[in-house]
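Left out: one protein chain. Kept in place: all the others.
Then we have chain A:
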């Protein structure tokens, strides 16, 4: 799920950070720049792992702040296609399921990638939601929100930033599509344990 990525970035350290040691100030800047942000085609940045080198420190003309070129490593969240991940159910509607990892919410399991055959029933408790059930060997297995759901990563998309706001849904810069189709082992953990 996680990997390390080495990056190089040029940043300016504003003078109010002069009281901190160089490494602390640089680390703070990197964290505010990258942590919890999605870098296109790279993944979601979780944390700054370490700083390899800090070069520079020159002050360019017309500026009041030194510029540093920093080489560092970030912990990136980017599941690869085919990986099996355990996540919790966030919502389930007629299009499929939406799962969450706590720090990442945009995991969708579309209807086509549900275990065959599945059917959905309207949920009495929540207005727009449905409960999906899998029919296997004449028995009905429900996908309720009780335990973790294991799915296989089908693909990871980085949609482009739209120029205008589309509706009220916040833009998701990274979307994972998952699948529950398998010979066994995927879906809520309670089905198999």
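Miscellaneous remarks
Assume a contact is a pair of C-beta atoms (placed from the backbone, for glycine too) under 8 Å apart; a residue touches a chain by one contact, two chains touch by 3 or more; residues count from 1.
FYI, contacts and distances are computed from a predicted model.
Entry comment: the absent subunit's protein name, as recorded by UniProt, is "DNA-directed RNA polymerase III subunit RPC9", drawn from "DNA-directed RNA polymerase III subunit RPC9", "Glutathione S-transferase zeta class-like", "WD40 repeat protein" or "dolichyl-diphosphooligosaccharide--protein glycotransferase".
Only one residue in the set A:64, A:117, A:162 or A:184 touches the chain that does not appear here, and it is A:184.
Touching the omitted chain from chain A are residues 1-10, 23-24, 31, 35-36, 42, 46-47, 49-50, 71, 73, 75, 77, 80, 82-86, 101-103, 150, 152, 182-186, 192-193.
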